[in-house]
Every structure is written in C-alpha cells, then in structure tokens.
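Scroll down for the structure; my scribbles are underneath it.
For this depiction, one protein chain was excluded, whereas all remaining protein chains were kept in their positions.
Chain lettering (A and B) follows the sequence in which the chains are written, and residue indices restart at 1 in each chain.
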Amino acid sequence: MSKIHDRLAELGITLPAAAAPVASYVPAVEAGGLLHISGQISQQDGQLIKGRLGEDVSLDEGIAAARASGIMLLAQIDKAVGLDRVERIVKLGVFVNSTGDFTDQPKVANGASELMQDVFGEIGRHARSAVGVPTLPLGVAVEIDAIVAVKAG
Amino acid sequence: MSKIHDRLAELGITLPAAAAPVASYVPAVEAGGLLHISGQISQQDGQLIKGRLGEDVSLDEGIAAARASGIMLLAQIDKAVGLDRVERIVKLGVFVNSTGDFTDQPKVANGASELMQDVFGEIGRHARSAVGVPTLPLGVAVEIDAIVAVKAG
Partner (left out) sequence: MSKIHDRLAELGITLPAAAAPVASYVPAVEAGGLLHISGQISQQDGQLIKGRLGEDVSLDEGIAAARASGIMLLAQIDKAVGLDRVERIVKLGVFVNSTGDFTDQPKVANGASELMQDVFGEIGRHARSAVGVPTLPLGVAVEIDAIVAVKAG
C-alpha cells in the first residue's frame, strides 16, 4: 500500500470504484502538470445523494454530500494518476443545490475541503469557490470539480 | 486547409466569425501551455438561442444550444491559436439555464462534448462539469467555457 492509501485506511475511508467515462467526456485529463477532474456528483455506496439545501437536505447532510463528492474525486485521482502522484490539491469548484435563501455554501463545501486536508495534510489545502445553484444533474445535492498538480510520472 | 478544417468540412460545420472582444475582457488567453477561453453563449447564425430548460427549451433544443456554444468555442480556438495547435481539449465548464426541477444537464452538455470528439477524435475527450443556473447573460440557454492544451507555437 502507498502512503496515501495507508492514510485512507487510518481514516477508515474505502475508495469506491471510479465512475466510468460517460458519453464523450472523461473523468480526468492531465495537461501541463495539472490534472483536471470532471464534476463529481454526490453519491455513496452507489446511491445518489439527492435534494436541495434549505429545503429537504439539512446542513449536516449537505456536508456529508460534499464529503462524498470529495471521496469520488479521490477515486478519480487514484484511477487517473495514482494518489501518490498528488503534488498539491490546487482548486475545488463546489456547486451546492440551494434554495434562494440558503447561504451556508462554505460550510457545506468544508465537507470536501476537510477531507482533502485529512488525507493529504498540508498539500491538501486548496483554493476554492463555493456557489449556490438551483439544480444539479440527476437532482443531486452537491457537485465538485477539481484541479490537482501532479508530480512528473 | 488544415487537418482539423478538413474534418470540419467533412462534418458540414462552418465556423462562424469569432465574437470580437467586448469591454475589458478577451475571448482567450494562453498561459503555461493552456488556453483559457471565455464563456461562449449559445448563438447560431448571429441569433441568440434563448430560453430555459424545463420551461421553454426542449431537451433537443438544449443539446443543439450546447453544440452551438461548442462551435463558438472552436471559432475562438481557431482565431486565438489555430485549430491545428490543439493538443487536448482539457475541460469544458457547462452552465445550463434551468428550472429548479430540470436535472438533465449532462444530456444537454453532450451536445458540446460529442462535437469535440467528432472534430478532434481522442484528443477531443475532455473533463467536464455541468450545472444548472437560474439565468444566463442575455437570456441564453447555455454558456460554456473551456481549457485547451496547445502545442508550442
């Protein structure tokens, strides 16, 4: 096992199978030392985590949904380049399915941000944007895309 | 004609004039081997493709709108660096004007994703995020921005 896989085991995190490519896009593309990862929708154990913050998803459930999207990002990074090639988590783009009066997107996004720091330590600390959207693919609660700097292969 | 222009001709695609810079921003900036392209709003033959998915734009019309935004991206890439300098389509960011209960953003986004694969083949396969938004500039149905890896000039 690698160092990061050891750390995942310590944290009790089992990576799911990385979602297979759908249609004409792919989960991740590496170019110029940066790995761009497709938006990962919130799901766990093969079940979509659906709903809208401010409506039928509580703050705690939203944080768990963001963490679940983060775990899917880890699975995609691992499949694309291997987690031990991560040099730095550079940026997360967090989209939170929100009613017009829900304004705690940063707290929701922390579910993914804290995961990255827990798994990678200092190199897991990233830039981030977090915004509300009125709807997401398949009705999920959270979608997160990412940019990761990778060591030369 | 270049290889990619040949391919466009085979597909029966005529590139429109690339939209001119507006105000203080520009259509595309190259840095570090990556070309960042401004969000291209859905339009065809100089007419905006307006409306909202789930309301007054059907799924098929949405797919066509995403394809139209994709064709504008191609026009911008061609003007900025020339289509034959494309090394890889790295990432599309797809924003779909959606009602709160429309959740087929991925199907809409495929209109642009399949275009990229049709035009570029394997190097056209990209990472992607697709989200719903409640409104877009000038009321258009779709806006897409892009990151493209380019060969040294």
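As a working rule, contacts are C-beta pairs under 8 Å (C-beta built on N, C-alpha and C of every residue); 3 or more make two chains touch, one makes a residue touch a chain.
Just so you know, these numbers come straight off a predicted model, no measurement behind them.
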Missing-partner contacts on chain A, residue numbers: 32-34, 87-92, 98-106, 109-110, 113-114, 116-117, 124-134, 147, 149
Residues of chain B (touch criterion as defined above) contacting the omitted chain: 21-29, 31-32, 34, 36-39, 52, 93, 95, 133-139, 143, 145
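Simple rule for what comes next: only the chains that are shown with their structure count from here on.
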Centroid spacing, where centroids are CA-atom means, of chain A and chain B in whole angstrom: 24
